[in-house]
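One structure, pasted below without further comment.
Note that one protein chain of the assembly has been removed; the remaining protein chains are unaltered in position.
When the chains are written out, they are named A, B and C in that same order, and each has its own residue count from 1.
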Amino acid sequence: MANLAAVVGIGQTSYTTKRDDVSIAGLVREAAVNALDDAGLTFKDIDAVILGKAPDMFEGVIMPEIYLTDALGCNGKPMLRVHTAGSVGGSTALVAASHVQSGTFKRVLTVAFEKQSESNAMWALSNPQPFSTHLNAGAGGYFAPIIREYIRRSGAPDEVGIKVAVKDRLHGARNPLAHLQLPDITMEEVAESFMLWDPIRYLESCPSSDGACAMVIANEELADKASKRPAWIRGVAMRSEPTMYAGREEVNPQAGRDCAADVYAQAGIKDPRQDLDVAEVYVPFSWYEPMWLENLGFAPKGEGWKLTMEGATSLIDGGDIPWNPSGGVLSSNPIGASGMIRFAEAARQVRNDAGDHQVPGAKLALGHAYGGGAQFYAMWVVGSEKS
Amino acid sequence: MKEIAIVGYQQSDCVSDAGALNEVELIIPVLERVFEQVGISNAQDVDFVCSGSCDYLQGAAFAFVLGVDALGAVPPIKESHVEMDAAWAFYESILKIRMGHADSALIYGFGKSSPGELPIVLSQQLDPYYLAPQWVDTISLAALQARLMLDQGKITERDMAEVVARSRRNALNNPHAQLKGDVTADEVLAEETYLSPLRKADICPVSDGASAAVICTVEKAQEWGLPYAVITGIDHIIESHNPGMRDLTDSVSTRKAAENAGMGEGKVDVAEFYAPFSHQEIILTRALGLGDDTSINPSGGVLAGNLMMASGLSRIGEVFNRIVRGEADRGLAHTTSGPCLQHNLVAILEKGEAA
Amino acid sequence: MSEEKSMSEQHEIITGIEAPIYLKYNFTAGAAPTRFLAQLKKGKLTGQCRAEPGAPVYVPPRGSCPATGLPTEQEVEVSDKATVQSFTIVHIPIPGNPIEPPFVVANLVADGANISFIHLMSECDNAEVHIGQRVQAIWKPEDEWDYAMDNIKYFKPIDEPDVPVEQIGKLPVTGLEG
Partner (left out) sequence: MSQPDILNQAFELGFTYTRSTGPVVGRFLTELKKRNIVGIKASDGRVVVPPMEYDPDTAEALSDFVAVGQEGEVVSFAWVKHPREAHPMDKPFAWALIKLDGADVPMVHCIAAKQESDVSTGARVKAVWADDTIGFITDIRCFELVKE
């Protein structure tokens, strides 16, 4: 079996449209130093660095680990670069964990980032190639028809997407690092916001952010001696399926269901809504909350939206299973880092270190990321106890 | 710690232009052969899959996504990707097996470098403020490195030409090689310089293609009844990005990675280096203190064909091939990334005990 | 140092740069897409599948049957009539595309195919577009045909009964009635 490993340090930058005060190295470095400070460590204490980000075209720096070696104190150490599309932040955390869980390393640093302001994500995601139709208007254009099909199947009312958009922004207003700070947002405001890709409205979409997230992951012996409470890694799972194949279930992808089943089995979770205290789930468009509630087994098929409408996923409404108390991807989206932020925020919750967005007494949390056309999944479950 | 072995390795021919083939069409034939070699149907029969590729080679974001279409990933599989040479996907896969989440793994790398101007494309992996905006290409940086060695009397142009001549001759026995021939050092030296002090022959060609390997626990290899080579050690180390801060005439990180991988614990019969430039092979050989009793780049190395993003995995595959064919008992495979040998990986492979 | 001078120096401080990165590629369509595009140049919409009975038909083909990872060697002609599997009404411009918003981009499954492709819908009331709706290709004039999916300008609704949702993606080349 895998060796025990735990998150012993977490560092983030604040998230914003444009971090015009730092270089790419400076941005990444800030999260790394914050994670080391949180762990009471320095770069000398780190055995390897695992770096993640989404496509190199966002910053126009090919294989940026090569240039970022010095900023991450990695000269003379192993450096690995992960890229699994939008799930990369989560996948990177999993690869970092495997460095320790394999018994190969004692303590590693993992960092994920995006400095989207250096380019234009829409351009980078839909740069037209010869011989192909150029109609894929960014991620929203891809996901909108899938959302429409979910609405048709479930019969969910229009307010569901609006409610998630409001809930996550109210959560984000409790998180000083969140990009969007909208403490007064209302259902009306979201409903009246510009329709981008029908049925996705502007305020039902994630922002485009600069930012970085970092974690220090240590083995059992070092985690036992950590200065702050560790978040023990209780389960890790990843799944992929092809983007398009005949008969693919796009609304409720099998890769997501299988990945969840795998990570729950490792963590001893039978009923995720009952057994987990909080979840940080990759929801870049508001309708993906009800969709993932079903995909991840928190609600029966077709009924995810009911949990949302009941307030079950709202920290502020005192829901039994808060989703994205940090504000989630809807409040901050530095793409390459977004998955790692989910993983790190799950860890903050079980370390009882999430400030104003702490779920009281959280002991077991899910971190989730997905990417591509929702065909890549990465998940972990972290707990305040070893088992 | 679990003993892990390689049980299969296949690659495409190194070709200067794969023509109409797209990524998935490059990968499928290689995977078909490695599945056949190991006796499995597709990626469903291994526990983990990891690949290496680079979007900028062909100029498309998420190039690796198409790779999944070659795997038979329905039902969904455990899969990951590094934006690095597939040798690092190999490394990640080993960690996955060591942690007990897999007993077997498929690793593949692919690249179609022909559509772009590779040395200029790769200039954009340099520091984005000081170096990339100057468009310093990778060949020019290597030429600076070669001149340092020449000026310091560490090598002669003839030493470099001899590396080239040996590569061409060795490649005669490599069915996948792009450049091969019975060439002498004198003939190489008779060529004019291209990017002085480098001649064209000192520089690896641009190649399109793919490679794939299957690894598993030794127990699994024995259960499958396959010949195998045990991976007894593997490590990789990156150095400072600033070429001015490094001793470019040595490769400290290769030496340290080889030590950590346990190179010194036995004789090295064969070494396959990822040396895209002739002088770099000399740097690497010396950094590891290898002598006449080690066969260096018997495949011809990457001077005979360089499948970007797959060549590192190919070095491992070439050593594996020689061990299972009984030509070597123990070998070393090396991979590099970044300008002037900035990042280096070393794996040690040994003949497995008969089942 | 005078205050004035330090002000002017402040003004000159560089905090950002523009870094143009333009790379040239010679893009090559894959072998499978090339066969598909060659048929489009003749005004035919084709799909590809594994050479085995009942194998799913992919339009456009990309070189493999993704579910199995096997090459799609068999070419089959599909209809230019299709069914709306889902759609979005896009209200923002697509970079590098001249179409004015709002416009409908639909996931369409051609009769005889088993997977959807995306294309424009036009000559329709955006508010009336719905899942299961029947549409047909409107082709450009023959002398403008090239190796491109754009040979089909858009799809427009036709007067045929809606396809039940369970049957979308499963129709034979002859359509619902066939």
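Following the convention adopted for this analysis, contacts are C-beta pairs under 8 Å (C-beta built on N, C-alpha and C of every residue); 3 or more make two chains touch, one makes a residue touch a chain.
Bear in mind the structure is a predicted one, so any value in this text is a computation, not a measurement.
With respect to the full assembly, the chain omitted from this view is in touch with A, B, C.
The residue from A:Asp47, A:Glu118, A:Glu159 or A:Asp353 that touches the chain not shown here is A:Glu118. Considering B:Ala20, B:Leu172 or B:Val252, the position touching the chain not shown turns out to be B:Ala20 (whole complex). By the touch definition given at the top, chain B reaches the unshown chain through residues 19-20, 59, 117, 119-120, 123, 128-131, 133-137, 140-141, 143-145, 147-148, 151, 193-198, 239-240, 242-245.
Contact between chain C and the unshown chain involves residues 12-29, 31, 33-35, 37-38, 73, 147. Residue-level contact of chain A with the missing chain is found at 18-26, 29, 42-44, 57, 59-60, 69-73, 75, 117-120, 123-124, 127, 129-131.
One rule holds in what follows: only the chains that are shown with their structure count from here on.
Note on interfaces A-B and B-C: more C-beta pairs are in contact across A-B. Between the Cα centres of chain A and chain C there is a gap of 29 Å.
A separation of 37 Å divides the Cα centre of chain B from that of chain C.
Residues of chain B found to touch two or more other chains are 56, 59, 68-69, 71, 73-74, 121, 124, 128-129, 132.
In chain C, 19, 21, 27, 29, 33, 66-67 are the positions where the chain touches two or more neighbouring chains simultaneously.
Against chain C, the residues of chain B that register as touching in their complex are 19-25, 28, 31, 42-43, 56, 58-59, 66, 68-74, 114-117, 120-121, 124, 128-129, 132-133. Chain C makes touch with chain A in their complex at residues 15-16, 19, 21, 27, 29, 33, 37, 56-58, 65-67, 85-92, 94-97, 102, 105-107, 114-115, 117-120, 131, 147-150, 165, 169. Against chain C, in their complex, chain A makes its touches with residues 20-21, 60, 120, 122-123, 126, 128-137, 140-141, 144-146, 148-149, 152, 194-200, 242-247.
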